[in-house]
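Here the complex is missing one protein chain, while the rest keep their positions.
So, subunit A:
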Amino acid sequence: MEVDDTDGGETSLRSKITSPGESLTSSQAFMRGHGTYVEDDEVIASVAGTVERVNKLITVRPLQTRYNPEVGDLVVGRITEVAARRWKVDANSRQDAVLMLSSVNLPGGVQRRKLESDELQMRTFFEEGDLLVAEVQAFFADGAMSLHTRSLKYGKLRNGQLVTVPPILILRLKSHFYSLPCGVDLILGLNGYIWVSKHVKDNEQEGEEGFDAEAVYSNQNDEIDDATRAAVARVSNVIRVLAAHFVPLNDTVLVEAYEWVVEQEYTVKDLLLREDVADALVSAVATARPDL
């Protein structure tokens, strides 16, 4: 396969599928990007996926892979380890992410120095198994990412359930926090972890004096009524079905899908148990899908 330099074949290139060991072009004229390597003056693909070109840079994007973090990304993760002055967080990446004690909001004021007493009671903030939403702050030399939760939007997750999807299905959007009309809050982590939870009113979330440590680091779920539980389960199942069919996700797709399911009066479990329902759902949302 040759990449033609002269024609403006941007679109034709996009859809080109390649696989490891296939020669893409000469390395004299092009630069190698991710998913490629150079041998004998040739750029060769190292993963199976779509070939993309930006000016002289050739990259191959694999369709199924682990999350590749970038600074500023919003991720959902799970604490795997409490270490000295830091937590280790599983964020579906190639290594566990690191959340430093100095990059979380400490109780008693948003901005203050961390004390020795904070180090001793780290487990009162986050424990092994806790879920949290955070932002990628920086990278270490070995490529591991450092997270921070220094915003009122970030922190521990409660009142909902986690759904995992392939990370490529989550597109970078203006906001990754959504409130669906059905009384469900949604956090679309760019690492493919999605948090579906009961809606929390804005003023409750913010708190009046800015920051309420008790509420932010609480392990106790709020009271959730049956209708909300059903809505959370329905949204989760819609996400699972769409992810199984490799449909890119955003809020419009999910709202459309949710409304379709309610309209057709399918039960929550029909989505997962009946393949005909799943297929019908996927074709129903085809119109609302985002352009890639």
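Please note the rule applied: a contact is a pair of C-beta atoms (placed from the backbone, for glycine too) under 8 Å apart; a residue touches a chain by one contact, two chains touch by 3 or more; residues count from 1.
By definition in this document, contacts and distances are computed from a predicted model.
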| Chain not present in the shown complex, as UniProt names it (candidates "Ras-related protein RABA2a", "Ribosomal RNA-processing protein 41", "Poly(A)-specific ribonuclease PARN" or "RAB20") | "Ribosomal RNA-processing protein 41"
| Candidates A:V47, A:V82 or A:L272 - the one touching the absent chain | A:V47
| message | Even though one chain is hidden, which residues of subunit A still touch it in the full complex? | response | 15, 17, 19-23, 35, 37, 44, 46-50, 62-66, 80, 88, 90, 94-96, 142-144, 164, 168-169, 244-248, 279, 282-283, 286-287, 289, 292
